[in-house]
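Just one protein chain is left out here, and the rest sit where they should.
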Amino acid sequence: MDFVGFLITQCLNALSQAALLFFLGVGLTLIFGIMRIVNFAHGAFFMLGAYVGYSAVNIVGNFWAALIIAPLLVGAFGAIFELGILRRLYRRDHSAFLMVTFGLTLIMGEAIRLIWGVNALEVPAPSALSGIVFILDEPFPIYRLFLAGAGIVVAIAMWQFLERTRLGLLIRATSQNAEMVHALGTDVRLVRSAVFGIGCGLAGIGGVLAAPLVTASLAMAPNAVIDTFVIVIIGGMGSFLGSAIGALLVAFVQVFGTYYFPDLALALMYLVMLTVLVVRPGGLLGKES
Amino acid sequence: MALLELDGLTRRFGGIIAVDRVTMRVEAGEVRAVIGPNGAGKSTLFNLITGVVKASEGNVRFADETLTGLSPYSICQRGISRTFEMTARENARLAAQARHARRWQPYGGGAVFGDAQQRGDAALERLGLTHVATRPAGLLSHGDQRLLEVAMALAQRPRLLLLDEPTQGLSVEETAQAVDTLAGLLSDGAMTVLLVEHDMEVVFRLAGMITVLHRGSVIADGSPEQVKADDEVQRAYLGGLA
Partner (left out) sequence: MRFWCGLAAVACLLALAPTGLPPYAMTLLTEALILGLCAMSLDLMVGYTRLLSFGHAAAYGLGAYTCGNLLLHTTIPLVFAVPIAAAFSGIVAIGVAWVCTLASGVSFSMLTLAFAQLLYAVAFKWTPVTGASDGLAGIPRSPGPFGITVFAGKSGFYYFVLFWLFGAFVFCRALVRSPFGAVLRGIRENEAKTLSLGYNTRRYKIAVVAISFGLGGLAGALYAPFAGFANTELLFWLFSGQVLIMVIVGGAGTLIGPIIGAAFFMLVSNLLSSWTDSWALFFGLIFILFVLFAPQGIWGLVTRVFTSEPSIARRGRWRSLNWTG
């Protein structure tokens, strides 16, 4: 295996990994940027997406349908949670959000265990994507290419959504001056519920997409939480571009780091997060100083 | 000998000169106000004096710097409104405790607390806050909160008291009340004060000497009458508005 081939393979691996991380990061950053809520349960929503995706595939028989249904359900659940519970906390200190979403993580973890059982569940990739391509004579799973592509597509879609659509405009305006938006006649509370729902839905998409790769399992949540926070801390809370960069950085460190220092992967993550926090406490592109 | 001396103090941010060779002397017992239109560099000057920002050129000197290494000045800065449980008394005590040699003591503390509370209570009294001393600070009126901040600075027995816009955010009535109290506090000439302020009424009631900044440099320096009559000051404040 020559070096260029190796490099390209690993870069593509990193890109597909970055796509998954991006789904997680952009959802969390959206929620934080607009609502200043740190959603500890984000990893749990990711996990929920994987499991709901599993069931959707089994019931409907079609991966693509599951890819649409599951995130919608997960996003709806998130929006309902925001409506019912998080709304009461806006006037309180933000540590209350952290604790309530932590409680939600515990509840979701247990509920998932009750409904789907303890064992990891296999989710087969659609047949169109389950083959292998040869890139420079190196075999590479098509599914990973699909992931990388999906990440790019969603990134562009999100960007256009925020820049071009009315809801996107409302969302951006709310993040800067919620009172003004309210004064101009929009129900800011609806915007917030929508944002939370979208953020969770994005995590859900990530979960469905990740399932064929890593299988749906109960261990997803804690790891996803940490990864997401590392990304958002690196990229900066509230910065869309930052979460994209953070996802890329983390993915590359993870992929190449695991190859060269297999035992130190987690430590590497920790070190990167630390370095960024020391050099630029607000993250690379963060809004908080 | 001047208590505070600024000598050619300069601060640049990239291409912008925020503070331009400012030279100033504040004598003991003086109440000096630093005024100027928006963007004149008052905040930067303030930060240079307190050491938050490092000077590009020039220096700041406090006469007879204290030997214990504790800072010779106390700052009154906004930021108290988020306290909800600590009472005014407790806040004042915490402020005074900061100057105590054993402020970090992890046990007991009867002596430390006793000293600190005494100083805190005395400061509260000088600011006329004794009647609300046991109320949580966050529940005080805005005017009283500002006065509490001054009291906290005072409780540290500073050589020099630095006030950063102490009446900001107050209504006309609240400002008048606060200024009355502050004027009473400063009337005996025992306190040396450097005051950054926007509100001219406040400045003319409290200040003995005024320094006017415009675009980073000192354009006038003297008594209130001198400054009021100064042409350049008139131009700086009213110049572009005609």
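Letters A and B mark the chains as written, and numbering starts fresh at 1 in each.
The rule is simple: contacts are C-beta pairs under 8 Å (C-beta built on N, C-alpha and C of every residue); 3 or more make two chains touch, one makes a residue touch a chain.
All figures in this text were calculated on a predicted structure; none of them were measured in a lab.
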Which residue of B:Ala2, B:Ile17, B:Val53 or B:Leu94 touches the chain not shown here: B:Leu94
Using the touch definition from the top, which of A:Leu89, A:Ala173 or A:Leu241 touches the missing chain? A:Leu89
Touching the absent chain in the whole complex: find that residue among B:Ile16, B:Leu139, B:Ala183 or B:Ala229. B:Leu139
Just name the one of B:Glu85, B:Asp188 or B:Asp231 that touches the chain not displayed here. B:Glu85
Absent-chain interface as seen on chain A, which is shown: 38, 85, 88-89, 91-96, 98-100, 102-107, 109-111, 113-114, 222, 225-226, 229-230, 233, 237, 263, 266-267, 269-270, 273-274, 277-278, 281
Interface residues of chain B toward the undisplayed chain are 70-71, 74-75, 77, 79-80, 82-87, 90, 93-95, 97-100, 102-109, 112-113, 134-136, 138-139, 152, 156
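In this text, only the chains that are shown with their structure count from here on.
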Any idea how many Å lie between the Cα centroids of chain A and chain B? 48
